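I have a structure here, written as structure tokens, and I will follow up with some questions on it.
The complex is shown incomplete by one protein chain, all other protein chains being positioned as in the whole.
And then chain A:
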Amino acid sequence: MMNKQMDNVAADAGIRGGVHLSQRHDSAHKHVTGLAEYTDDIPEPAGTLHAYLGLSDRAHAEIVSIDFDAVRAAPGVVGVLTAADVPGSNDISPVGKHDDPLFAEGKVEFHGQQMFAVIAETRDQARRAAKLAKVEYRDLPFVTDVAEAVSADYPYVTDPLKLERGEVEPAMAAAPRRLKGAMRVGGQDHFYLEGHIAFAFPGEDDEVTVYSSTQHPSEVQHMVAHVLGVPSNAVTIIVRRMGGGFGGKETQPNIFASITALAAKKYHRAVKLRPDRDDDMVATGKRHDFLNEYEVGFDEDGRVLAVDGVFAARCGFSADLSGAVTDRALFHADNSYYYPAVRLVSRPMKTNTVSNTAFRGFGGPQGLIIAERIMEEIAYALGKDPLEVRRVNFYGDGERNVTPYHQTVTDCIIERVVDELVESADYQARRQAVLDWNAKGGVIRKGIAISTVKFGISFTATWYNQAGALVHVYSDGSVHLNHGGTEMGQGLFTKVAQVVADVFQIDLDRVKITATTTAKVPNTSATAASSGSDLNGMAAENAAQQIKDRLIDFAAEKYSVDREQVVFQPNAVLIGNRRVSFDDFIKEAYIARVHLSAAGFYKTPDIHWDRAAGKGRPFYYFAYGAACSEVSVDTLTGEYVVDRADVLHDVGRSLNPAVDKGQVEGAFVQGMGWLTTEELWWDDKGRLRTHAPSTYKIPLAGDRPAIFNVKLAEWSVNKEPTIRRSKAVGEPPFMLPISVLEALSMAVASVADYRECPRLDAPATPERVLKAIDRLGGREA
């Protein structure tokens, strides 16, 4: 059956775009030409209406009355939606706490809370009309800051968590050295370049279809169904791609999708809702900021003996995902370091601010940063190189390897990662050069620091660790791939397609990547927790493998060979001595009535978590990394530049090194922004005043490290049988730039001859850096 097509395929050439190869993003050519379609680019049917949010301008108040006369009279206005228009439940709490109204009823609990939506013929008309509502409020006392919330005895939005192992008090009392400290860790706006948007189309009976820029189509589906009071099978959510998500589009899209669905059903027209950037930033949740307090006991070698920590978070007015976020902060308060006795407690504080939500790292960074700070504190206290202190505290192999949540660390590679980084970054020589530079005095001071990352992979809500996929092989040999993961730029679709191409041994361009939709794969988990490739890659492989197994059965039977003699070669199948092109083989299989479609499924094995006991194995494995950053600081103004950063990061056996390296670089710069220039600033009326790029400053090209060496630990192989032994990459590298913060700290500390840990809070804006310099006694004139 050799045909002409086969002559072009060299038997020994691999497929184009298989696993472990750098492969460009599947949409790259569409990104650069502007042809990649985002939700706002979908052609609108005639008669499309536009919704706009009416937001509160009080931080905490009773709503006495709202007069919509002027709104309704405004040009183009079709109607106004309030809580009274919700046929189902006026609640979009993602965790079933009923504390997250779609439209505020009776009271508002933060400045910028949605109270109503205006529906009009154009977006401009809806937006203008939304400003015309006359709202009468009765003001109530409010609290915006987490420290104020603690002292005002504000309630928790969700149950706190305690992790405890060993006897903390006696260990602390017996420790030769002790110190106490506190650190404020700022929040962060996601600043996805594509803001929130939803576009709903009414269907027959109770049906509605919503195009939503969401990382969690299944949840949006469920929320829309609850709001409309219809079963989930009436609601279809579709997302081809997002213009960035970073966690901001996990629960927050519920607002926009629900309102458009409500309006679409009410007016029987397509309805779109896209808030202006400022409203997006005011009305949707962000990374939690934390006030962390710690006490540590240690010995003269810098070895930690006991840690006692309290982690208070500004959660905002409702729970949203704050429970899991504050839990994850505790799960990462050890980072790569073994604490012989430890107690960690979370305080998920209610505040009159927007309800904070998921953001890359999901609380992990805010906890992990304390482990790094503790290492720095000990080093300053003992006059040691902080790297030495880190090294004596690394998790051990076979001993000193149990986490505060009683999971044994069995895959720790941090020592090797750090050793290689110290070498490749020439850390020791450069640290000496920095010390020498600073010893000369002068306005410009330098700092250098190494920080590490150990990040736990799996949703701590164990049931989320499941995924589905749907693979069709059409009779011409082309493949249609669908899975529950969403594409937000991270290259998930490319990686999963590489896996499927590899299973069938066909070129990547034979695999069609399709939009995520609840109609094809049900009950999916959020594309979050770095889990996208791990879960969906396995589910897709499972689907492809099912089809492949059927094809092998078919070939073995038809050609009377053993199953082992049916081998998938690049774009061909070898059956005994016969070599057939993949496409011809599929045609044969179709004619022979082989089922060429399969639904795949995967659930992460071996994980369990008992929250009440604070014990279990919440994480399937850990991802590791380390970074070395050097900075220069202007001691007159607190301004700085990041001169160099070297990164060595562990992604196991990378499915796509180019994509993974892009994730590491991007996460580093985004994390740098979190720790340096990105500042959320509320005024005394509880208004967020940094709510657009003019006031909220994410890193620019000129802010990235001037020398930026990023390497993947190519030797690393996941000990667990994950998809092709790769590791998750989305979140772990976000914490690498803690090295930048601690390098800034070192430059600051130089003004007082490193006698004191400067305790630089984050974000270390130039103002905070200068304040720390002045606090330490300032630069000598």
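Going forward, a contact is a pair of C-beta atoms (placed from the backbone, for glycine too) under 8 Å apart; a residue touches a chain by one contact, two chains touch by 3 or more; residues count from 1.
Simple rule for what comes next: contacts and distances are computed from a predicted model.
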{"item": "From \"Tripartite tricarboxylate transporter TctB family protein\", \"Xanthine dehydrogenase small subunit\", \"NADH-quinone oxidoreductase subunit M\" or \"Raffinose/stachyose/melibiose transport system permease protein\", the hidden chain's UniProt protein name", "value": "\"Xanthine dehydrogenase small subunit\""}
{"item": "Sole residue of A:79, A:202 or A:766 that reaches the chain not shown, by the stated touch rule", "value": "A:766"}
{"item": "Of A:57, A:278 or A:720, the residue in touch with the unshown chain", "value": "A:278"}
{"item": "Contact residue for the chain not shown (choose from A:662, A:732 or A:758)", "value": "A:662"}
{"item": "Chain A, residues in touch with the chain not shown (by the definition above)", "value": "22, 24-25, 27-38, 40-41, 43, 127-128, 131, 190-195, 241-246, 276-278, 442-444, 488-491, 632, 634, 636-637, 639-641, 643, 658-659, 661-662, 665-670, 677, 679, 681, 683, 689-690, 692-695, 697-704, 706-708, 710, 765-767, 770-771, 774, 781"}
